[in-house]
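A protein chain is absent from this complex, but the other protein chains hold their places.
Presenting chain A:
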């Protein structure tokens, strides 16, 4: 049961230090259901650090994070149960089959075997991976592994889907397929999507945008507003302008 009217993801004044080094400085934003928010930032901007906080790999010491209305610190299990994650680095077990990887995830989320099997069929069919469910992950190429990871992240029907640079290392057709699919997801399944990337060509005109640089949010708003505010002809040049030439 979700907390009524709460945003799917609420980040409030979150800061993170690695020793003396400031990685995130008072970061605040929300992501609503049905919305696709692109977290754009050059390498080292703090995107992965923010994801580590949202997934509670690190504890939030300053600020607060709520997922579907549940405070991540106080109600971590409820909050994490509403989160689907695709990490930058593959987290699939290479020696297990696609199906076995998904069953493992279903077990960790407490899904019964019957429901899990139904959802696995649904998600793999959507990703055109059903026929390959018995193959080990090692046998799949990078694009197909990513599809399996997205299917896995959606298995428990999360409110929020986090994707941390999911297209890194993929060829153009695979990248396009994933970008299109995830953008569709936010509207067709009413999921809040937070997509971290440093590639401006993954942004749709309808997306909300957060530009993060050196742990500070430099811009928040729509693509259109960004172009108007910065008076730049493209997102790429606006991004370059805001991050002072650093890509």
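What we mean here is this: a residue touches a chain if its C-beta (ideal position, glycine included) is under 8 Å from a C-beta of that chain, and two chains touch if they have at least 3 such contacts; residues count from 1.
We take it that contacts and distances are computed from a predicted model.
Q: Since a chain is absent, check the UniProt entry for it and pick the matching name: "Glycine--tRNA ligase beta subunit", "Diguanylate cyclase (GGDEF) domain-containing protein", "Aldehyde dehydrogenase iron-sulfur subunit" or "Transport permease protein".
A: The chain we cannot see is, by its UniProt record, "Transport permease protein".
Q: Which one touches the absent chain: A:92, A:129 or A:178?
A: Of all options in A:92, A:129 or A:178, contact with the hidden chain holds for A:92.
Q: Pick from A:6, A:64 or A:80: which residue touches the chain that isn't shown?
A: A:80
Q: Footprint of the hidden chain on chain A, which residues?
A: So the residues of chain A touching the missing chain come out as 18-19, 23, 52, 55-59, 61, 76-81, 83, 85, 87, 89-93, 95-96, 100, 103-112.
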